[in-house]
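One chain of protein is taken out of this complex; the other chains stay put.
First chain written, first letter: the chains are A and B, and each begins at residue 1.
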Amino acid sequence: MSISGSPSPGTARRTWRLAVPDRTYRILLGVAGGIFAALLIAFVVAMATQAVPAFSKLGVSFLWGSNWDPAHNHFGVLPFAVGTIETTVIAVALAVPIGLGTALALAYLAPRRLRAPLSTAVELLAAVPSVVYGLWGLVAVAPLFRTTVEPQLTSVLGWTGLLGGPNQGVGLLLAGVILFIMVLPTMVAISRDVLAAVPHDQVEGAMALGATRWQVLRKVIVPGARVGLLGAFTLATGRALGETVAVALVIGNSAHLAPSLKANAGTIPSLIVSSFGEASGTQLNVLFAAALVLLVVGIGVNALARVFVRSVKRSGAASVTVA
Amino acid sequence: MSSISFDSSLDPILSRRAAIQKIAASSIARRKVYSKVAISVCLLCLVVALIPLVAIITYVAAKGIPAWNADFFTQVTKPEGIPNGGVWNAIVGSLIIDGIAVAASVPFGILGGLFLAESDGPAAAAVRFSADILTGVPSITIGIFGYIVWVKTVGSYSGFAGAFAIAIIMLPVIMRAAETAIRGVPVTLREAGLSLGARRSTVARRVVLPAALPGLLTGVLLAVARGAGETAPLLFTIFGNQFFQANPTKAMEALPQAIYTYSSQPYNDLIQIAWGAALLLMVVILVLNVGSRLMAARLRRERR
Partner (left out) sequence: MTEPLTTPAHIAQSIGLTTEEVFVGHHAGAAKAMRLENVTVTFGGRAAVRGVTFDAYQREVTALIGPSGSGKTTLLRALNRMHDTVRSAAVTGTVMLGDTDVYGRSTDPTLLRSRVGMVFQRPNPFPTMSIYENAVAGLRFNGVRKKSLLDEAAESSLVAAALWDSVRDRLKVHASTLSGGEQQRLCIARALAVEPEVLLMDEPTSALDPIATKRIEELIGELKDRVTIIIVTHNMQQAMRVSDRCAFLLMGEDRTGELIEFNSTSKLFSEPDDPRTLDYINGRFG
């Protein structure tokens, strides 16, 4: 590494000629940065243009139509919207408590020397490709669900009316659980960071009053981190909403509004990926429209999550005064 | 009993003290047990969180290793029923597509990182915000975007379309890592270059970037780990190809996409190949991930 200016005149001249004037440099950088914003805009525009024909031909009602039958020109996407929501709810309902418990363990409770390696291990869960999750879920976990988990759950919770129908293994429930595993690392990583960032003098203040360890965690640390935890929750939800491949492999792919959690179903991403190949005309436009909805929701949820997480970093957890 | 001479205004305080102590002493056992139980539950959550990782790695390894033979790595995929198929076409496809994606995204990512590191105004905030959003957007929408922009306009599926989509996924990762790495270069180094009269671009090119190289490399590794594992963007752009195809202007095969296609087939030897490919992909990505972490850790230690 050489800093121009010190070597012999010959080399210096060569370096100057390759140098770009400062103004050009700044413009170049600005363009590079601007590409990101431009991409995002192009994204939405491109998707919208392809989706518009669907709206112009079918109006808006197809968004809550419950009949998906492309052969007869019925394009109701409601079953898939419901499936998306149901799988996301299952995933997040599991990820929040277990993720929070794990994050507390990693931030405060596990043996000190194990904290870093165990945190890395949990984060590695995020590195597994989603298609591998799908394959594993389909071949390894689904039989387990079919033979053990679903029968047990039905005998315990059958009275809720949510667990009717045969035990197939694949279906909404499995998709929800696989999604839970996939969003857990996100939930844990962010939660752990915000929990550990709660100022230590508050912890000491609580201790000095005669609080037990759990009381300190529950009444001081978790409330102190709640804005960041909200961000983690939002990000996890966003990730669950948009996950495609793993869900498509384990959800059973049905176009009917699922009457039970054990039934085959579909989500909006799984719908798009499974019918895109053969779709044309209006159906294709509808799929684009569905993708547009997915995009807008994804952007919205992500933006919200970043706002939460950013505000923690900016103000410092000590002065959070969110009522 | 009140022959005691003390300040009677303390009476309420003393009695309150006794009352509080009594409550505290009688509840301490219960509170401690509750605390221990709650803490155990949290540790249990940690164990639960780790089980899937162990389960998935062992299962994929158990199923995938038997599939790793010479044919697997050298043959292209054969249609169902014909033995001795492999994923050679998918491996080559992945290498080419990810290679092009990296080549496209690294320059832009570094320039973007320079931009973010050197400016602080609302423009920079907007760029950073966009990049953050881009990382969180569902990858299927990126695939569809690639379809609209590349496949539809060009008229056919191609490796380039796939590389385009994967590049979009890699870009924000590289840019943020670049920004962090460049910000980590001591300001004094940059000022030294500028004070010698060098142009900003020269200082960037010959002082800042070389100093930030380890961090940049870590970022690229991380980006590749992310991009190489994505399936959805590929499904809409490369279409898949059971024959060997190294020309990126044509439809190609790639590892994640191959796994997805063969997972849903009811033929045993195709599923076997899917497992082999899954193991291969998982191993590569885990290695890249762990590698980039080790690099980042060593960087942090050297900085101290």
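Structural remarks
In this section, a residue touches a chain if its C-beta (ideal position, glycine included) is under 8 Å from a C-beta of that chain, and two chains touch if they have at least 3 such contacts.
Here the structure is a predicted model, which means the values were calculated and not measured.
Of the chains on view, those touched by the hidden chain across the whole complex are A, B.
Across B:Lys32, B:Lys152 or B:Arg298, the single residue that touches the chain missing here is B:Lys32.
When the full complex is taken into account, the listed residue touching the unshown chain is A:Ala211, out of A:Ala211, A:Ala248 or A:Ala305.
One of A:Val92, A:Val141, A:Val220 or A:Leu249 touches the chain omitted from the figure, and that residue is A:Val220.
Of the listed residues B:Ile13, B:Val37 or B:Ala297, the one in contact with the hidden chain in the full complex is B:Ile13.
Of the candidate positions A:Asn67, A:Gln202 or A:Thr282, contact with the unshown chain belongs to A:Gln202.
Although one chain is hidden here, its contacts on chain A can still be listed: residues 112, 199, 201-202, 204-212, 215, 219-220, 223-224, 226, 318-321, 323. Chain B meets the missing chain through residues 1, 4, 6-7, 10-28, 30-32.
One rule holds in what follows: only the chains that are shown with their structure count from here on.
Between the CA-based centres of chain A and chain B the separation comes to 13 Å, rounded to the whole angstrom. By the touch criterion given at the top, residues 24, 31-32, 34-35, 38-39, 41-46, 48-50, 52-53, 55-56, 59-60, 63, 108, 111-112, 114-116, 118-119, 123-124, 126-127, 129-134, 136-141, 144-145, 148-149, 168, 171-172, 175, 192-193, 196-202, 204, 206-207, 210-211, 225, 229-232, 235-236, 256, 259-260, 263-264, 271, 274-275, 278, 281-282, 285-286, 289-290, 293 of chain B touch chain A in their complex. Looking at the complex, you find that chain A touches chain B at residues 1-6, 15-16, 18-22, 24-26, 28-37, 39-40, 42-43, 46-47, 50, 97-102, 104-106, 109-110, 118, 120-122, 124-125, 127-136, 138-140, 181, 184, 188, 210, 212-215, 217-218, 235, 238-239, 241-245, 249, 269, 272-273, 276, 288, 291, 294-295, 298-299, 301-303, 305-306.
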